[in-house]
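Shown here: the complex without one of its protein chains, the others still in place.
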Amino acid sequence: MTSMVGAAVIRKEDPNLLTGRGTYVDNLRLPGMLHMAFVRSAEAHARIRGIEVGAAAALPRVHGVFTARDLPELPPIPTVVPGLERPSLARDRVRFVGEPVAVVVAEDRYVAADAVARVTVDYEPLPPVPDLETALAEGAPLLFPEHGSNVYAEIPPAGDAEAALAAAPRRARLRLVNQRCAPAPMEPFGVVADWGPKTLTVWASCQSAHFVRGQLSKLLAVPYGGIRVIAPDVGGGFGAKQSWYPEYVVAAVLSRRLGRPIKATETRSENLVAMTHGRAQVQEVEVGFDDSGRILALRVMVTQDAGAYPGDAVGLPMLTMIMSAGCYRIPTVVTGCRAVGTTTTPVGAYRGAGRPEAAYLIERVIDLVSDETGVDPIEVRRRNFLPADAFPHTTHLGFVYDSGDYGKALRRLLEMIDYEGLRREQAARREDPTRPLMGIGFSTFVEMGGVGPSAMMEGLGMLGGWESARARVNPDGTVTLAVGTSPHGQGHETAFAQIAADALSLPLDRIEVVHGDTEVVQEGIGTFGSRSIAVGGEAVRRASLRAREKATRVAAHLLEAAPEDVELEDGRFFVRGSPDRGIGWEEVANKAYRPTQLGDLEPGIEVAAFYEPGLTTCPSGAHCCVVGVDRETGRVTIERYVGVDDCGTVINPLTARGQVMGGVAQGIAQALYEEVSYGESGQPLTSTLAEYLVPSAAEMPRFELEHVETPTPANSLGAKGLGESGATAAPQAVVNAVIDALSHLGVRELQMPLTPERVWRAIQAAANGGVA
Amino acid sequence: MRIELTVNGRHEAAEVEPRLLLVHLLRERLGLTGTNVGCDSTSCGACTVLLDGQSVKSCTVLAVQADGAEVTTIEGLSGAGGGLHPLQAAFQRHHALQCGYCTPGMVMAAVSLLAEHPHPTEEEVRRGLEGNLCRCTGYQGIVDAILEVARTTGGAER
Partner (left out) sequence: MIPAPFEYARPRTVEEAVSLLVHHGEGAKLLAGGHSLLPLMKLRVAAPSLLVDIGRLVDLRYVRDAGDHVAVGALVRHHDLETSPLLEREAPLLRYAAGFVGDPQVRHRGTIGGSLAHADPAADLPGVVVALEATMVVYGPRGERLIPARDFFRSTFESALAPDEVLVEVRVPKVGGRRWAFQKFNRRSIDWAIVGVAAVEADGGASVALVNMGPIPLRALETEAALRRGASQAEAAALADRGTEPSSDLNASAEYRRHLARVLVRRALEQVRR
């Protein structure tokens, strides 16, 4: 049988989704179900003097209006800084526009919306803290006065880079803003909670049913056995559906109070202010280098805008610090970070979570060094690359890069783009004022995949960094795989079946994958950090091999041979040397459940594997973006986007390409279109998709993508994962390209998103002799 | 008020509040949950259905406006046998969906696009999808699926 791993198999998931049979949370209807809706803060920062709910509660078909005082049993949302808890419903104070202050329950969403409109909140405004500058100013208004500062957490630089920077022949600085973005999965967040006499059942649009159950158990003091969490079809997550939201406990508590199932689904305008945002970093970077473009020292200070509460954002700049040196050998690297509170939507993981920010900074540094030295950006990269024999490589903070061959991806990229031809065209266009300027930008990136191991994940408040799979061979010879990952678009049902098909020598259509239901699936961790294939896939492979081993023992008994003499090929078990006297999987599976024919063997074939990775993996790659820049308007047009990814072994080229394309699209969106904006008073200015500019097909280029494969030693598949690679690769490829287009004018830095006006202003400033 | 309409070939009657949006009539009264809601500003196109044969955003049509009309949703697209419509099959072949949430609206927009432009260029397909947002795929699979159907069926498929 040809290997399924590596085959471009179309997805098992698709027929249901294509015919409108998706099971998204909002599709769920339970008998007696009520709808809840939050009254959300209209103020960025205020004390709550009072909440008037009478008019709302009096509406027909409203079942209740509740404030924090009405729900003393409501637990707060834990944060990573002790004492700085986030209430599930604001009690005395609100810290961002969109924070829930009260909740209504009604028979349908129409009545709920009417009731929300009738609740009035009396606010005593406090000074807003809409940005980092305000938050860090002397005498700044404090979000938590008892904390004494808006700095929620801080890691001072370990060591001093000054000597190395001073010793370098040249040095330069960059101040980079990685703007706040909204993950904006197409399906907003939603839950349904049904707390019956025996069990609390929660359907949630989340990235890990098991994580949600663990949190609910802890917060509501209910044992695991009393809680069932189901993640049905989930319409995208991008990290943000790994965050914890007030709906989980509010819906549960209201369901218990009212004895009815409660549905809570966000509208998009709620989603854009309530779901965690991503990125939101400012980086102060200093680099020391020599005339040949060799980088000698790097100092990075990351300031993370955490938003209103010290949640998931606190960990993000640490990941940025870890990955700051990118794929380069830099003798001295010193990094520090702090996470700072502002009166804005809390910040959390967004596709890449801290690593795209690192890749952006180091790749901008590389191009700055190129611009300063006149050494070609490709050459600067080559001169500083960690060589292929440098692995495992331990970084300045003790993190280990598993494997890599950065030169290989770059060589393939250069073949694909005809670099010299592009440079000739660029030069010709510079001379022809009737044509748009042209720029060529590169991104040779490295990030983290296969996120674990557990030591790292425990530090981030997770149960662990392992993953689980259980393989059950059914009596008809089909296999049911229960996996602890929790896909929301990634296609695990297909990719895991491919891995199992190879391990079990079974056709793909004999393998079903189930996930996302704590009652059906053994304990698991979930889907984030590009971990599903590298960690979950390895668990699938191990569970499958264990099932195969048991099946082999059954077959050996039936064939009257020793298990070590039994082989499995093309779905048939046979004694080595006698392939024609074999028995098929169906028979073996069936007999495995017939103790009368099993001798001393225990009946059944059902085995689990819990896999703890020894290493995080490091997917990498080389991407190139070619842009045209309208000289008069500043409009940027992507003329080509070419990428070579190295995620080690590719399980399914079709879905792997899909992951890269989707990530690159989000990266391009960050570079050119998207930014969450706040007004001076802390009012969000981008709370609909008419204002928050998620691009359409009309704005996206065609992508030219390939893979090279440098397997990881971290797992037996050699797979590194690549869910976040595209988003990590793309922003700096685009920005480097635009700066390259304008570099002859003296432009050295531009801030994302590269709006036409920003680019136009940079051109204007350069023309007027200054540099933007 | 009482309205009557044809949904996926079936006659339906309902007593509705004037403010009821067509998408909620479909999802919550008729149980046709294939049509999703992704925004509240007529931007994302997740709720796209055909109204008298043309693509519309059902979140921006009142149910009372659809009184007497013929509505086709994703559930009504495949044939009686339940097989995939050529566009649905092409979406699967080209990996034109990941999480699937935008997919019903995207497919319905594509049906309307091909009805109006049987032989679109890539540029026309991309502009023809300007009203449908997808956060997962980067759109290339979607565009390729539509172009392939246009090539192989001459755009005749409705």
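Here the chain labels run A and B in written order, and each chain numbers its own residues starting at 1.
Assume a residue touches a chain if its C-beta (ideal position, glycine included) is under 8 Å from a C-beta of that chain, and two chains touch if they have at least 3 such contacts.
Keep in mind the model is a prediction, meaning the values are calculated, not measured.
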According to the contact rule at the top, which chains on display are touched by the left-out chain?
A, B
Among the options A:696, A:710 or A:728, which residue touches the chain absent from this view?
A:696
Among B:8, B:43, B:72 or B:88, which residue is in contact with the omitted chain in the full complex?
B:43
Which one, A:419, A:593 or A:673, makes contact with the chain that was left out?
A:673
In the complete complex, the non-displayed chain touches which residues of subunit B?
1, 17-19, 21, 37, 40-43, 45, 48, 51, 54-57, 59-62, 64-65, 109, 112-113, 116, 127-128, 130-132
Where the missing chain touches subunit A, by residue:
109-110, 113-114, 117, 267-269, 632-633, 635, 673, 677, 685-686, 688, 690-691, 693, 695-696, 698-699, 755-757, 760-761
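Keep this in mind: only the chains that are shown with their structure count from here on.
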What's the distance between the Cα centroids of subunit A and subunit B, rounded to whole Å?
29
In the complex, the residues of subunit B that touch subunit A are 17, 19-20, 24, 27-28, 31-44, 46, 73-75, 77-78, 82, 84, 88, 91-93, 95, 97-104, 107, 122, 125-127, 129-143
Using the touch definition from the top, list the residues of subunit A that touch subunit B in their complex.
10-11, 13-22, 24, 26-27, 29, 108-110, 184-188, 233-236, 238, 267-269, 488-491, 654-655, 657-658, 661-666, 688-690, 694, 696-698, 700, 702-703, 726
